[in-house]
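Note that one protein chain is taken out, while the other chains of the complex remain in position.
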Amino acid sequence: MINLVLKRLALAIPSLIGVVIITFLLTRALPGDPAAYFAGPAATAEAVQQVRVKLGLDKPLIVQFARYVVDLAHGNLGNSLTSGQPVVADIKSRLPASAELTLVGLILSVLIAVPLGILAATRPGSFVDHLCRIVTTAGVSLPVFFTGLILVYVFYYLLGWAPAPLGRLDIFFTPPPQITGFYLIDSLIAGKMDLFRAALAQLVLPALTLGIFSLAPIARMTRASMLAVLSSEFVRTARASGLTPFTVIVTYAFRNAMLPVVTTLGMVFSFLLGANVLVEKVFAWPGIGSYAVEALIASDFAPVQGFVLTMAVLYVAINLLIDILYGVIDPRMRVEA
Amino acid sequence: MTAIPLLEVRDLTVEFSTRRGAVRAIQHVDITLAKGETLAIVGESGSGKSVTSYAVMRILDRAGRIADGSIRFTGIEVQSAPESAMRDLRGREMSMIFQNPRAALNPIRKIGHQIEDVLVQHVQASRSEAAEKAIEVLDQVRIARPRERYHAYPFELSGGMCQRVVIALALACRPQLLIADEPTTGLDVTTQKAVMDLIIELTRARDMSTILITHDLGLAATYCDRVVVMEKGRVVETATAAAVFKQPAHPYTRKLMRSTPRPGVTLRQLLPDDAAVPRASTPDASAPKAVSKDPLLVVEKLVKEYPRQGLQTSLAKLFGPKPAPETATFRAVDGISFSIDRGESVGLVGESGCGKSTTSMMLMRLIDKTSGNILFDGVDIGEIPARRFATLPLRKRIQMVFQDPTDSLNPRFTAARAIADPILRLGKIRRSLLRARCEELAQQVGLPVELLDRFPHQLSGGQKARVGIARAIALKPDLIVLDEPTAALDVSVQAVVLNLLQDLKESLGMSYLFVSHDLNVVRLLCDRVIVMRAGQIVEQGPTNDVLFAPSADYTRELLSAIPHPPV
Partner (left out) sequence: MTIVEQTEAGSEAGAGGLAATAVVADPAAKKASGLAATIQHGRYIVAENPVTGLAFGLFVLIVLAALVGPYVVPYDPLASDTVAALKPPSLHHWFGTDQLGRDIFSRVVVATRLDFIIAVASVALVFLMGGLAGIAAGFFGGWTDRIVGRIADTIMAFPLFVLAMGIVAALGNTVQNIIIATAIVNFPLYARVARAEANVRREAGFVQAARLSGNGDVRLLLTQILPNIIPIMVVQMSLTMGYAILNAAGLSFIGLGVRPPSPEWGIMVAEGSTFMVSGEWWIAFFPGLALMIAVFCFNLLGDGLRDIVDPQRRT
């Protein structure tokens, strides 16, 4: 078991190295004078020169890269021009908002998509099957920002059920004391039920948007995988042995079918982390996605680089977890085959 | 007074709904099985033998349904019994084992747990006793160290052991009927014997009835009391095993019997008496004649090594609890030497993993050797890298007929284009004459000329095999390596193709290296035989010597494992 974890860790390291190299290249690929970008549009010539020296842009590329890596090791991602804060601090404060949103969206989506896929596979040709097919085909075609806007229009403007899409909490409420940074959890810990409800109300629409977005690939993969497993030979053996449909589906088919679904989760996360940015813009959610977008508009580049790097590192970590999870479920992976 | 038969199938008809309408898979099938009896259902592909058993167990595909007829098991009607009743019967009263044992087991569940599931389902043991019972069952199927193996996953077991586990699953609840659907197809002949012996022993000991479904008439006659022969969805004959073998009544049975390679017959005798003599019997004047007495092919101390996976080995050394493997390489072929004369047909036999396929690949120059010599007509072709060999003129003198006719034909090429490929690349012929040459080759192999413009998916297995053969002889090679060329064919088709190969060899003056696991086929076609095991040659010599008076124990073991029907 430890072998598995260590082996997966070892494989994740080249990915991290690649990520660092690419993000470095991105900072140096700016057309024109990178120093001018980092100094900002309002900078004077001396300020630009100062930035140039500070970032070591006058040194050879290798030296720059070395400095970049050293900076990263110290957690230095530069400073934001618009907030004046170190990028790391900004990201740290805004990350929980994105994390809460993404996780709730994902949980919602899995809770719907997996049962839907299983039901569709076990009842081919039925209403559920057709529903699943429609959901998956339409789902992958829906632009996530469009879904968000439609939901806002219907549930906020038309029906008035949802609050205004203005961020994590209505302005009348103050955020709970920070423990995890997740408002839902923190408000429960603090015992403030009205705060919990308010945070939940704000969370519903954006989480639903993300959920709908990731519903399609998960449901599609669950259904396809389940179908494949149900027609496999070992399921035939299980049926021929007289096992109940419940045992066949749950103990024999489901666990095997989940393997490709777990692998798909990696891809789903890739989409989710990207969709996060768009959803945060629609709902004015104060996460790192909107942080990057605001910085982009203001031509403030350090936050954008920091954002890309953070997301990539997060993604590598998530993939690592998924790989390990896969190894736990599938004993064949534990052997040096 | 006759006892109630255990299984009585009357007038059974099964239909499948396909995109082209309802297709009748089997019609008016009558089968009776007494208690304690062993019955074989024999037929070629498409005969409906598997469908019949699936219908009895009521595990037909969603698209299939029992359209007519009745199935009685211990006197109870089951063709329309509710699914809950069938679930009780399945596994407890009647069970089934399938081909491909590894695929039949849940790959991520311990085999012990899988057996427990069946036991608990049919209330043969409570959850607490189930583990002990499962170990007992594993012991009964002769799995060594059953207590340890209980915790094993299927991928940790060999093919033969997986089949034993599948048998254990089927017999765990002591059913009255066991249906075995091609349980030994794909297994080595020694493993096949072990599995069949085990099945028969266990079923006889428990006074169980067995239905064995197979395409191998010899296997059926060896292990079963009675035989049911099916053709195209109908039963054509039912008789005792001895009667079917000695005096087959139905013409189809007779044809099957005749085509089954067995000791004491010649190649010609595999064909029906009135079969047209294949047209390739007249010697081809333009074919190269043997000009010297030197052997055509000489192989000396040929070795092929594969390195064991690098990263895994090093990681295992760092992290793994087990010690690193002793050797860093795996020897697929471990220093073999033999020769092939001109015009000779040599058989290369052995079980899976013995290295015969690797050897033939090296001879064909599709993969490179590790060490040793391959001398073809005096030229050391072993030294020429595989990559380069394709475009050399020598290429056309050594050709191959592949095992899987479907896989070896480009799905986007017509038959004519496939046959023409070697001529286009290596032969010197005018474009205008190419089509004529293809037709000539088609006639030589007995392929109707109008099929030349069809694509592989529009041809039958036998027709595809002929295309492969036509392609191989297109350039009149000196040596053809045939890698199990008839393994994927029905036995009647096999008989025709084997005769064709023999005739072509004689008329074109070619040498053959015939790689096979089927000793009966080799006996018919080859002058000399080489027996391989674990990368080494165990015995070689004239066919009659090796196969009738073998000197090596392994050869004896192989020979005794072949099913011996009552002749």
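We call the chains A and B, going by the order they appear; numbering starts again at 1 in every chain.
One rule holds in what follows: a contact is a pair of C-beta atoms (placed from the backbone, for glycine too) under 8 Å apart; a residue touches a chain by one contact, two chains touch by 3 or more.
Keep in mind that this is a model prediction, so the values were computed, not measured.
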{"item": "Options B:A390, B:A436 or B:A549, residue touching the unrepresented chain", "value": "B:A390"}
{"item": "Contact partner of the left-out chain, one of A:I22, A:I107 or A:L321", "value": "A:I22"}
{"item": "Touching residue (missing chain; options B:V23, B:I76, B:V123 or B:V449)", "value": "B:V23"}
{"item": "Touching residues (missing chain, whole complex) on subunit A", "value": "14-16, 18-19, 21-23, 26-27, 29-31, 137-138, 140-146, 149-150, 152-153, 156-157, 164-165, 220, 223-224, 227, 231, 269-275, 277-278, 281-282, 292-293, 296-297, 301, 304-305, 307-308, 311-312, 315-316, 319"}
{"item": "Missing-chain contacts mapped onto subunit B", "value": "16, 18-19, 23, 25, 45-46, 48, 50-51, 54, 60-61, 63-64, 232-233, 364, 366, 387, 390-391, 395-396, 399-400, 402-404, 407-413, 418, 421-422, 424-426, 451, 454-455, 457-463, 468, 471, 490, 492-493"}
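Assume only the chains that are shown with their structure count from here on.
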{"item": "Averaged-CA centre spacing for the pair subunit B and subunit A, given as whole angstrom", "value": "50"}
{"item": "Of all residues in subunit B, those that touch subunit A in their complex", "value": "57, 59, 62, 86-92, 95-96, 98, 100, 103-109, 117-118, 121-122, 153, 155-156, 166, 169-170, 309, 312, 315-316, 319-320"}
{"item": "Footprint of subunit B on subunit A - complex, ascending", "value": "2-3, 6-7, 10, 124, 232-234, 236-244, 247, 251-252, 255-256, 259, 329-332, 335-337"}
